[in-house]
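One structure coming up, written as structure tokens, with questions to follow.
What you see is the complex with one protein chain gone and the rest in place.
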Amino acid sequence: MGNMKLTLKVWRQNGPNDKGKIVDYPVNDVSEDMSFLEMLDVLNDELVRKGEEPIAFDHDCREGICGMCSLFINGEAHGPGRGITTCQLHMRKFKDGDTIHVEPWRSAAFPVIKDLATNRGAFDRIQAAGGFVSVNTSGNLVDGNALPIPKPDADKAFDAATCIGCGACVATCPNGSAMLFTAAKVSQLSLLPQGQVERKQRALAMVEQMDKEGFGNCSNTGACEIECPKGISLEHIARLNREYLAATVTKE
Amino acid sequence: MARQGLFGSSLVKKFWMALTGLFLISFLVVHVTLNSFIFFNDGGVTFNTGAEFMAKNPIIRTMEVVLFIGLIAHIVDGLILWSQNRAARPVRYAVEKGGANRTWYSASMGILGTLILFFLIMHLWHFWVKSRITGLHHYGLDAEGQENLYGAMLEVFQNPFVVVLYVLGCFSLFWHLLHGFKSAFQSLGLNHKRYNPIIAFLGTAFSIVVPTLFALMPIAIYLKWIQ
Partner (left out) sequence: MSKLDSKIPPGPIDKKWTDHKGHIRIVAPANKRRIDIIVVGTGLAGGAAAASLAEMGYNVKAFCFQDSARRAHSIAAQGGINAAKNYQNDGDSTYRLFYDTVKGGDYRAREANVYRLAEVSANIIDQCVAQGVPFARDYGGLLDNRSFGGVQVSRTFYARGQTGQQLLLGAYSALMRQVGKGAVQMFDRHEMLDVVIVDGKARGIIARNLITGEIERHGAHAVLLCTGGYGNVFFLSTNAMGSNVTAAWKAHKRGAYFGNPCYTQIHPTCIPVSGTHQSKLTLMSESLRNDGRIWVPKKLEDAQAIREGKKKGRDIPEADRDYYLERRYPAFGNLVPRDVASRAAKERCDAGFGVNKTGEAVYLDFSAAFERYGKQQANIQKLENPSKEKIIELGKAIVSEKYGNLFDMYENIVGENPYDHAMKIYPAVHYTMGGLWVDYNLQTTVPGLFALGEANFSDHGANRLGASALMQGLADGYFVIPYTVGDYLADDIRTGPIKTDTPEFDAAEKEVTDRINHFLNNKGTKPVDDFHRRLGKVMWDKCGMARNAQGLQEAIQEIRQIREEFYRDVRVPGKATEFNQELEKAGRVADFLELGELMCIDALNRNESCGGHFREEYQEMEGPQQGEAKRDDANYAYVAAWEWTGDAGKANLHKEPLTFEEVKLTQRSYK
């Protein structure tokens, strides 16, 4: 079944305060049908049998939608391949004899928990600062069709809303900026009529929280857009810039 | 660490970066236009007329102060952004394949800017200091009896080493503009499917034409295409 032999260079770090280092692991019998994470499963299985500690890495749905998996593989967020997360990266993208570097997301705002797992709670806090429409649960809201939304707006909002919050944008940005993540939410809600009421406040509050978390500043390199597993466009960052500028100069 | 308000937040810093950048770009237009008068190859008469206007006109002199403020703001803002960006990734990647998702120059604006700054210091020393502070008596007057900044150019660009440094400076400017021009529009939120190609074209054209014209000046003088 498996026919590839690989050498992995994996970041091992025992905890948040450990210095960490890169450790080499040979992996044999890798099949090209495996996903990258299944390849790591095989390695971990071996490590446990040998009495060693398996490599910690985050993952959950393994179908590219939960955003839990991460990994900086051979210098790229979610590895080579576009529009996919690490769990969707299959080993047919590699060849026999390859050496593969595996590192965690690197960002001051995403501290390493252990090995390849990081803490992305900063994203939750940005969301909590304003990434919502303030509407309470109620059985008496207006009918969903009472508010027609032009299809192009709905489609664009949807494109922004597909963000899975994985953090690849931050990981890949040379500046460690979280603009694409923040912009996706601001943009989604500013495109929809439901988001108008809190539009200004949202842009200001989410950017403030983003800055507090210690992310870097966007310099428009466009790397995030390319590595984003959901292909979220830089257009949304421009929209955030507009929203924020308008809110800043008009706020009272 | 509150980074809010008109000066604090990350986005506002970028707005200022973009605004000062575009302002500096507008200065480049004036600068390259006036300097291109040397290509009339009329012994620098037209050029010196322009130079004298620039040196004497009170509005221009005021703008010169604004220009310096803009330049310093651009530099200081850039340094702050750069240091925050460094701090945002305290542990670097062992392997980073930046080429896969971005151009090298878009991720090197700080270095390119620094190179341009060094060039600028040399450039100001060569011309601005002479024309505004120490005076141009050494070069006599031109055929029309005007102060001869052109003469200063002819002298400075006899040194091949200086010519090479100027050309390298223009290269830095080219890469800096190639990203900076478009980037400024994006930072100001000016991104629209219909106009993006126009901005991109203008940006690229500007980044090529202006530094090329600048670079041609020392080259033309050194090679004695113009006298």
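Here are some notes:
Think of it as A and B in the order they're written, each chain with its own count starting at 1.
The definition used in the following text is that a residue touches a chain if its C-beta (ideal position, glycine included) is under 8 Å from a C-beta of that chain, and two chains touch if they have at least 3 such contacts.
What you see is a predicted model; the values in this text were computed from it and never measured.
Put simply, the hidden chain is in touch with A once you look at the whole complex.
For the options A:G20, A:G131 or A:G176, the residue in contact with the chain missing from this view is A:G131. For subunit A, the residues in touch with the chain missing from this view are 1-2, 15, 31-35, 37-39, 41-42, 44-45, 48-49, 51-54, 56, 58-68, 83-84, 88, 90, 92, 113-114, 117, 119-121, 123-124, 127-139, 141-145, 147-151, 154-155, 157-158, 161-162, 164-165, 188-189, 192, 194-195.
In this section, only the chains that are shown with their structure count from here on.
Rounded to whole angstrom, the centroid-to-centroid distance between subunit A and subunit B, based on C-alpha atoms, equals 37 Å. Residue ranges on subunit A touching subunit B, taken from their complex, read 9, 11, 20, 22, 72, 74-76, 80, 101, 103, 106-109, 172, 174-177, 207-208, 210-212, 214-223, 226-227, 234-235, 237-245, 248. By the touch criterion given at the top, residues 1, 3-4, 6, 8-15, 81, 84-85, 87-98, 100-103, 106-107, 109, 179, 182-183, 186-191, 193 of subunit B touch subunit A in their complex.
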